[in-house]
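Sharing a structure below in structure tokens format, with a few things to ask.
Every protein chain but one is kept in place in this view of the complex.
Let's look at chain A:
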């Protein structure tokens, strides 16, 4: 298998370069992450993040043949060779395939990703009807891998001000939650030229989400909620 991997090390003062690797998959190898781990075994200077190796932790997001995805969910079968692997676009590179996610998580924490409800808590948990619970489907599954936000042109242009599809999907997750009482404050925060309205419905986010979620749909729902509220 022929791969070209983006290499950058801030310590040696050299500009970024693409490094060629040729490696034969072993019988049990299914996903691109298996190959990366094999490369790491022969060249331990290569850096990338990974943890769960099954699409749950969201740490091995990278740009594979021009498309963001999780290495652990990308089958090696049918991959166009050479497989060109780069770090997620639009975020500062720390080293090789590792990017600095500070901004991404700053946007996430800005939308207050937790239930806000000051009513006295009931004896046990706050209950939801099955229908109310269903509203969270397609939202709670997000693993914050950043594939969507770093594939969004609007995020590339205004990464510091536009919240990006991942944070907006999370914002909507708490807006629709029947147990949350801060909908008005959340909508106030989002009614902003930059935070929400930089989105142009380009739909790269939905196209690329490795969990099959649709941030652009969530964004549309937020816009609708804002519209309904203003009428």
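Operating definition for what follows: contacts are C-beta pairs under 8 Å (C-beta built on N, C-alpha and C of every residue); 3 or more make two chains touch, one makes a residue touch a chain; residues count from 1.
We adopt the following convention: contacts and distances are computed from a predicted model.
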item: Per UniProt record, name of the chain withheld from view ["Succinate dehydrogenase hydrophobic membrane anchor subunit", "Chaperone NapD", "D-xylose ABC transporter ATP-binding protein" or "Sarcosine oxidase subunit delta"]; value: "Succinate dehydrogenase hydrophobic membrane anchor subunit"
item: Which residue of A:54, A:100 or A:192 touches the chain not shown here; value: A:192
item: Positions on chain A where the hidden chain makes contact; value: 154, 157-158, 190-198, 200, 223, 226-227, 230
